[in-house]
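Read through the structure below, which is laid out as structure tokens, and then see the notes.
A single protein chain has been removed from this complex, and every other one stays in its place.
Residue numbering begins at 1 within each chain, and the chains themselves are lettered A and B in the order written.
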Amino acid sequence: MDVLSSLMDGFATALTPMNLLYALIGVILGTAVGVLPGIGPAMTVALLLPVATVLEPTSAFIMFAGIYYGGMFGGSTTSILLNTPGESSSVITAIEGNLMAKAGKAAQALATAAIGSFVAGAIGTSLLVVFAPIVVQFAVSLGAPSYFAIMVLALLAVTAVLGSSKLRGFASLGLGLAIGLVGLDFVSGQARLTFGLPLLSDGLDVVVIAVAIFAVGEALWVAAHLRRTPLQIIPVGRPWMGKEDWKRSWKPWLRGTAFGFPFGALPAGGAEIPTFLSYVTEKRLSKHPEEFGKGAIEGVAGPEAANNAAAAGTLTPMLALGLPTNATAAVMLAAFTQFGIQPGPLLFQNEGPLVWALIASLFIGNFLLLLVNLPLAPVWAKLLQLPRPYLYAGILFFATLGAYSVNLQAFDLMLLLVLGALGFMMRRYGLPVLPLILGVILGPRLEKQLRQALQLSAGDVSGLWSEPIAVVVYVIVALVLLWPLAARLWRARRPRTGGLVVADGPAVDGPAGPAAAPSVEAPAVEGRPVDGSAAEAPADRGPDAGRHRADAHANHGQEKS
Amino acid sequence: MTSLASRLKGRSELGVAALLGAVGALVLIDAARLVVPYSQSDPVGPKTLPIIVGGLLLVCAVLLAVNVLRGGRGEAEAGEDVDLTHPSDWKTVLPLAGAFIANILLIDWAGWVISGTVLFWGSVWALGSRHYVRDGLISLALALLTFYGFYLGLGIALPAGLLEGIL
Partner (left out) sequence: MRGMSALRVAAVAAGIALMASGCGATGKTAAGPSTSGASTAPLAGLRIMVPNTPGGGYDTTARAAAKVLEDEKLATNPEVFNLAGAGGTVGLARIVNEKGNGDLAMLMGLGVVGASYTNKSESKLTDTTPLARLIEEPGAIMVSKDSPYKTIDDLVTAWKKDPSKVSVGGGSSAGGPDHLLPMQLAGAVGIDAKKVNFVSYDGGGDLLPAIIGNKLGFAASGAGEYIQQIKSGDIRVLATSGENRLEGVDAPTLKESKIDLVFSNWRGIVAPPGISDADRDALIATLEKMHESASWKETLKTRGWTDAFVTGDEFKSFLTDQDKRVADVLTKLGLA
């Protein structure tokens, strides 16, 4: 087959010692910048462009591809170990990954992340090779109405992760939405919540927010309650993944890939949303849901596969159509231009050998990353055995460095501090962190897509379902919302089995998963609304019941950062 | 008596409710001064989302206050390094925040090498390490390495500040 022979030629080019060296440099450099919050593959490639112009285009692009994939790997390492996500697509990994690390399973978390990333990268790149034209056609057919529908679905998924106290979850979501509002309104150009500070008119970057709330907040919190008495050292545990870990990881890897690739290929998709959707899906489908919130391996395997698949997905429209779907792709396109190569639909025809060598090096880079990262996983895990002062000082140091180096403005550090204080407060008072991050990510996108959709249809609301994909997604949304109701009705028709009828309903509640378990107590006390998403109805039962409820949820679905 | 005691007990979390209310009010006030230039083509306008968010925050603020006054309580986060049996140890947090702030103040005029050293050294000291010389050397090494690493590797020139010309 033509494709296969072109790919083989590509491998021949990419496997020369010189190009392998560039691939190696690329992946190492990519991993290093992925580790740092703030600087990412996009900025790195942009900064290296002048330097790279002296190289052969093929070699330069091999290096850039290595940087790109490497960035995804590096971001997960610090997410897991230090709760300092290096990339926005690694934010979700930090949730379960860091908890696993704290439970002594850092090596497993890193391993599942590395292998999952590799699997997803390999599958994604293969999909890129085989399906590029179809994917691109699909990607281009989506407009604002479809994207809005997808955002609505994502918002619905947020209700699944509000934590044990829905009220506090919503409060956190509200704060996240408010933070997402900061900046210039996209349509009318007016400043919102910028208080006259020009530096705020571009809004607040989600990685800065995540780093501030996760890492800086945690450092402050630990400082406030540092355990002074010597602790029984939690053994780092076995360095490799056990059979159980493999069994629990492989399906999330595949599902994560399925989420990540399409979103990466979609112009307005991005890598954050598929990681989040993967997380929620794994939580729903997991056979060990009680582990979510304490370090569940599925919660790392899925999102990590998703973000690497998204990276491969992003390259598909870039190579096939000259359409960049994220900042790194945009910079790589600029790189093409610098070499005098015109990216676009004719790229495969005009520069076939270069493109195929690039794709071959994606496979190679992916493999190199696995080779480099997997054996190092136990070594990195030892990092956690550093004495606490050094560990947390180091976290602050690197968070500061990363945030500062993006703009070289001390203002960004002030933001880190203020948001870090917010993170501190949230930890103190049990406000879950995930809804806040999701509010920051989803809010602006929801608003933008809704307004664009209405603009394109000249204010006509029916424009919102004018695209087939939009309709499909809304049907899914309706199903997700109505499923618990339908299930409850269906069960009500069956012969009653004592007091379990009321409790059964919410147990199948899609979005309200974790809150379902304790509702078994509900019938014993009084007829409270069984709908899991009710706000704090139990509050009227007085202080004792309130505390009891809180205790029951102590380790349950409380979304720790 | 019970209600007064419980009200006093839950007071600190009322601060959260107050914060939510303040942010909500801020969002609404900020939205009020916005103009809607394209009402035909952009029916949603720049004000809609802020109004919804502000409203959501105010509602949460009220509900949270009610919840706290009736004894509900958010769970403080636990962890292996965290010992919740004592109240917050401000003698540690404040110096740590201080080291961070010192970095912010120093970075532009004293340069990263100095401010980064202060940041790391101050942080390890705040968190309990008392090996002053060793820590100082480690801090300096980290700051220097990252300074050169960024410049040579990425072309990002972190501020040299007072050490301009020497490095």
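What we mean here is this: contacts are C-beta pairs under 8 Å (C-beta built on N, C-alpha and C of every residue); 3 or more make two chains touch, one makes a residue touch a chain.
Quick caveat, the model's predicted, so the values are computed rather than measured.
Colleague: Which one touches the absent chain: A:Leu15, A:Ile28 or A:Ala487?
Modeller: Answering carefully, the residue with contact to the hidden chain is A:Ile28.
Colleague: Which of A:Leu285, A:Leu346 or A:Val472 touches the chain that is not shown?
Modeller: In the complete complex, the chain left out is touched by residue A:Leu346.
Colleague: Just one of A:Ala103, A:Val130 or A:Leu184 touches the chain that is missing; which is it?
Modeller: Among A:Ala103, A:Val130 or A:Leu184, only A:Leu184 touches the chain that is not shown.
Colleague: Suppose we count only contacts with the excluded chain; which residues of chain A make the list?
Modeller: Against the missing chain, chain A presents residues 25, 28-29, 32, 35, 42-43, 45-51, 54, 139-144, 184, 186-191, 198-199, 201-202, 267-268, 317, 321-325, 327, 329-331, 333-334, 337-338, 340, 342-347, 382-383, 386, 394, 398, 407-409, 452, 455-456, 458-459.
Colleague: If the hidden chain were put back, which residues of chain B would touch it?
Modeller: 35, 37-38, 40-41, 141-142, 145-149, 151-155, 157, 160, 163-167
Just so it is clear, only the chains that are shown with their structure count from here on.
Colleague: Can you check how far apart chain A and chain B are, centre to centre, with Cα atoms defining each centre and the answer in Å?
Modeller: 22
Colleague: Would you tell me which residues of chain B are touching chain A in their complex?
Modeller: 6, 12-13, 16, 19-20, 23-24, 26-27, 30-31, 34-38, 40-46, 48-50, 53-54, 56-57, 60-61, 63-64, 66-67, 70-77, 79-84, 86, 88-90, 92-93, 96-97, 99-101, 103-105, 107-108, 112, 116, 119-120, 123-129, 138, 142, 146, 150, 153-156, 158-159
Colleague: Can you list the residues on chain A that touch chain B in the complex?
Modeller: Residues 29, 32-33, 39, 44, 47-48, 51, 102, 164-165, 167-168, 170-171, 173-175, 177-178, 181, 185, 187-188, 190, 192-193, 216, 219-229, 231, 234, 387-390, 392-394, 396-397, 400-401, 404-405, 408, 410, 413-414, 416-417, 420-421, 424-425, 427-431, 443, 446-447, 450-451, 454-455, 458-459, 535-536, 539-540, 542-544, 546-547, 549-550, 553-554, 558, 560-561.
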